[in-house]
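Here the complex is missing one protein chain, while the rest keep their positions.
Read from first to last, the chains carry the letters A and B; within each, the first residue is number 1.
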Amino acid sequence: MRNVITYVIAFLFILTLNFLLPRMLPGDPLMAIYGNEALIAMTPELKAHLVERFALDQPLWQQFGAYLLALVQGDLGHSYYYNSPVSSIVLGRLPWTLLLVGTALIISTLSGIVLGIESGWRRGSRRDKSLLTSLMAVSGFPDFFLGILLLIGFSVTWKIFPLSGAITPYSGLSGAALVLDVLHHLFLPATALTLSYIGASYLLTRNTMVTVLKNPYILMAKAKGLPDRVVRYQHAGRNALLPVITQTGIQLGRMVTGALFVEIVFAYPGLGYLTYEALLARDYPVLQGVLLIVAVSVLIANFLVDLSYSKLDPRIRYAH
Amino acid sequence: MPQLKTRMPFRKTLFIILPLALVCCLLVIFYGGRGQPSESTSYTIADSMGDWGYPSPYTHYSRGPGYVRMSLIFETLVWKDDSDFVPALAKDWEYIEAENAYIFELHDDVTWHDGTNFTAEDVAFTFEYTKQHPYQWVDSSLVESAEATDEYTVKLYLSQPYAPFFQDVVGTQPIIPKHIWQYVTEPEKFTDAQAVIGTGPYTLADYSQEHGTYLYNAYSDYYLGKPAVDELKFVKISEAMIPSALEQGLVNAGDVPPEIVSELEEAGLTIITAPHAWNAKLMINHQKEPLSSKQFRQALAYAIDREELVQITQRGHALAGSPGMMPPTSDWYYPDTPQYEYDPARAKQLLEGLNYTLENDYFTKDGEELELELIAAAEFEEVGQFVKDQLEAAGIKIDFSTLEAKTVDAKVEAWDFDLSIYGHGGLYEPSVLHKVIVEKSFNSARYDSNQTLSQLLEAQLSEMDAEERKELVWQIQEIYAEDLPALTLYYPHWYWAHDGSVSLYYTMDGMASGIPIPLNRLAFVK
Partner (left out) sequence: MHINPKQEIRHSKFAMFGIGMLLFLLIIAIFGPLLTPYQPNSQTPFAFESPSFNHWLGTNHVGQDILSQLIYGARTSLLVGFLTALLATILSAIIGTSTALAGGLYDKIVMRIVDAFIVIPAIIVIILVAAYLKPNLLVLILLLALLGWQGGARTIRAQALSLKEMGHISAARSFGASNLYIIFRHILPDLVPILLMGFIYGVRRAVFMEAGLAFLGIADPTTVSWGMMMHEALDFCYLNVWRWWLIPPGVALSLTILSVTGIGHTLEGALDPRLRREANA
C-alpha cells in the first residue's frame, strides 16, 4: 500500500520536528523542553533525573530513541506549569473540542449538502446565485473574525449568550437543564465554525449536482413523471453525497485547527484554548503534546478517509 | 445502479458513528461536570487564567493567585489585615533577642478539617518538613529549628537576624497537619482529598483544571466562627469579558482594566485600588562600555520623560517611576530621592562631557556613531518603542527588537545586551531591594561595584529595629538613584471591582510575602 508509507513519512516528520525544535534553540535544551516554569521547580536531583531520561548527555540519535520510547509508553511529557502529565491535561480538554468540532462538522455538512442540492438543481437561477454569493461571502470571513462578531453582538451587546466557557460553573444544574446550559454555551462557537466551513460542502455538492444531473438516469426519472423533490433528493442528491462525505473527512483537519481559533475567542476549554494558554505561559511540553495529538489525529482521520474512499471507489486507485 | 449499493454502508455507518460519538462526549462532560445545588450565601470571583493549581501548599502554582486559593484552606501562624499583623494560628508572640528566637502562643480551639486537634506539634513538624521539602515561597534556611515547648506553645530559632521574618516566613508559611503529611514523601505529587485538609475557614468542594474553577464550602467549626459567606466560587472568564460579567451580575468580584473603571463605578460597583508594588524598569548593562559610566546612565535618565511614558504607554494609568525604585506611595519612600526630571539639554551636556559630539542627528565618538541595542519581550513592545523614540530624539541611536521572553531573560543573564525592559513586583518590603540589586539572577541588576550600597543592603535585612531600618533603606535609595544600575520607569495602577456584598480590601504590604490581590480570607469570615 502506497498510502501507508505516505502517512508513515508524515508521522515521522512531525515527530522529528517536535523532537528537534526545542533542541536546536540556543541555551539549555532542558529549559526549552520544559519551559519557564521549570526554572522554579528544578532541583539538582530532578535535573539529573531529566537529563538521564531524555538522554540529553548522549548523542542526538540516542536522544531521539529515548524520546520515541517515552512516546510509545504514552508519555507525552510533564508540564511543570500544571504540575501534571501532559496526557491527562490533554484528555481533560479533548471532549470539549470533539463536541464543538463534531457539532459544527455535522451541521455544516448537512446544511451544506441541502443548500448545495437546492442550488445545483437549478444552476443559474436567482436562488442559486444569491445562495452562491452569500455563502462565498460568509466563508471569506476568517473563523476567528466570525467568532468575534458573534461574541460582541450576542454576548456583550445583546446579552443573549454567555460570555465565555463551556458550562456555568457550580450552577447546581442537572439533567435537561444541564444539557441546555451546555448547548447555550456551545451555540455561538459552533455557529462561527459552521458558518466558516459550510461553504466547502455547499460548493462541492453544487458542483457534483451539476455533473450528476447530466446523467441519463435523471432524465429517465424525470420522464417517468416522478415529483421534482423525489428526483432532486433521491436520485440526484444521493449520488452527489459520496464526494461530499469524503471531503468532510479531509475537512476535519482544517476544522480542528479552525476550532483552535474559535475556542480562543470564546475561552472554550478545548485543545485550542489549551494551546493558547500554553503559548502565553511558554508551557512547551503542553504545546508540543497538544500539537502532536492534533496532528496525529488529523493524519489518522485522513488515512481512514483515504482508505475507505479507495475501497469504495475503484477509480481512485487508477487515478494516482 | 450497482455503485449505489456499495456506497450505502459507508454512508450509513458515518451517519450512525458521528452522532454516537457526540452523545458519548456529552455523557463524559455531564458526568464530570455535575454541580451541587445551592441555597445559601454564595460569592463568585472572576479570574482570567482560571487554573492556578490544586490548592495544597506543594501543588499550587507559584504565583500569587495560586497562593490565594491555598490560603483559604491553610493558615499561617500570623496573618495581616488592611493595616497590621493580626493573630492567626498564633494568638500571641514574643521575640527573645538573646536567643534570636520567637515564642508563639497558639489558639487551643483549632481543629483540622478532619476533626483532629491542631497542636504545637503540627507547627514544629511543618518547619522540620520544609527542611527536606522546601515550600516554594519560604527560604527554609531562615528557621534554624522549631520546638514545641508544650501543647500550645512553639519556639522558632532563627539562623540569623532577619528583619522581614513575619512578612516572609511566619506570615507566609502554611502550617500542615502532621498526622497526614508525615507519611508523604513526594509532596509535589500529593493531590488527593487528604492534601487539602487545613485549619482555614474554607474546605475545597471541587477543583476543575480544564474549566479553571474552584468551589469552596465554609468550614462550620472554624475557630473564629462559621464564615459569613457559605460558598466561594472562582470561575474563569477571559480578561476582556470580566467587566461585562460584573455588570451583568454574573460574578461578584474581579480585576478590571483601568479604562473601564469609571463606567463600572457609574454602574454601582465598588472599585478598589492596589498599592503600587510592581514596577517596570529599564535594565542597563553596566558592565559594558559606555553604559559602565555613571554619567552616561544618568544621561539616559534625563533623556526619558517618564511622565510622558505613563501618559502614552499606560494611558495615564500608572505612576511615573522613581529612580530609587521604592514607589512614592510607599512608607519606605525616601522623599529626597534624585528625580532626574526630563531634561534633554542636561542629557546632551552629560554626553558631551564624555567626549561625544552631536553630528547630524546622533552622537558620535572617535568617528563612531553611538548605537545601543534595546531588547524586550512582546508585552513591553509599546514601552520599548517609546524609550527608543525618546533616546533617538536625544541623539542616542537605538536598535530595538522584541524577542521571546525567555530569550530576553537568557540574554540579560549572560550580559549579552545593552538595554532591556523588565518588570517585577514585591515593592512592599525593602528586602526586595537586596534581591533585585545585588543577588545573582537575571531579574537583578547584579550591581556590586559600590561597596557602600552592598553593605547597606545586607545591613537592612538584619536590622530588627524599624526606625533604624528605615534610615538604611533611605540611604539605599539615594545611592541607587545616584548610581542608576537600572531605572524604574513606572508603577501601574491595578484595580478590582466588586458589588459590595463583601468588603474586599488590599492587605497591608500584600498578602503573605506581598501578593497584591484583595482576596484576604478574613474578608469572607466576618
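In the analysis below, contacts are C-beta pairs under 8 Å (C-beta built on N, C-alpha and C of every residue); 3 or more make two chains touch, one makes a residue touch a chain.
Because the structure is predicted, anything quoted here is derived from the model rather than measured.
Just list which of the chains on display the missing one touches.
In the entire complex, chains touched by the missing one are A, B.
Pick out which of A:I107, A:V179 or A:L299 touches the chain that's been left out of the picture.
A:L299
Using the document's definition of touch, tell me which of A:S87, A:N207 or A:S308 contacts the absent chain.
The missing chain is touched by A:N207.
From the listed residues A:Q62, A:S88 or A:T133, report the one that touches the chain absent from this view.
Checking the options A:Q62, A:S88 or A:T133, the one contacting the hidden chain is A:T133.
Just one of B:S56, B:T76, B:T213 or B:T313 touches the chain that is missing; which is it?
That would be B:T313, which touches the missing chain.
Could I get the residues of chain A that touch the absent chain, sorted low to high?
Contacting residues on chain A, toward the hidden partner: 2, 5-7, 9-10, 13-14, 17-18, 21-22, 25, 32, 133, 136-137, 139-142, 144-145, 148-149, 151-152, 156, 200, 204, 207, 211, 243, 247, 250, 253-254, 256-257, 261, 264-265, 275-276, 279-280, 284, 287-288, 291, 294-295, 298-299, 302-303.
At which residues does chain B meet the chain that is not included here?
239-244, 257, 259-260, 308, 311-313, 315, 378, 381-382, 385-386, 389, 400-404, 407
Convention: only the chains that are shown with their structure count from here on.
For chain A versus chain B, what separation do you get between their C-alpha means, in angstrom?
37
For the complex, which residues does chain B have touching chain A?
1, 4, 6-7, 10-11, 14, 18-19, 21-22, 25-26, 28-30, 33-38, 49, 51, 53-54, 59, 61-62, 136, 188, 206, 208-213, 215, 231, 233, 235-238, 241, 244-245, 248, 250, 404-407, 410
Quick check: in the complex, which residue numbers of chain A touch chain B?
Those residues of chain A that touch chain B are 26-27, 31-32, 35-37, 40-41, 81-84, 89, 92-93, 95-96, 98-99, 102-103, 105-106, 155-156, 159, 163-167, 169-174, 178-179, 182, 217, 238-239, 241-242, 245, 267, 269, 277, 282, 308, 312.
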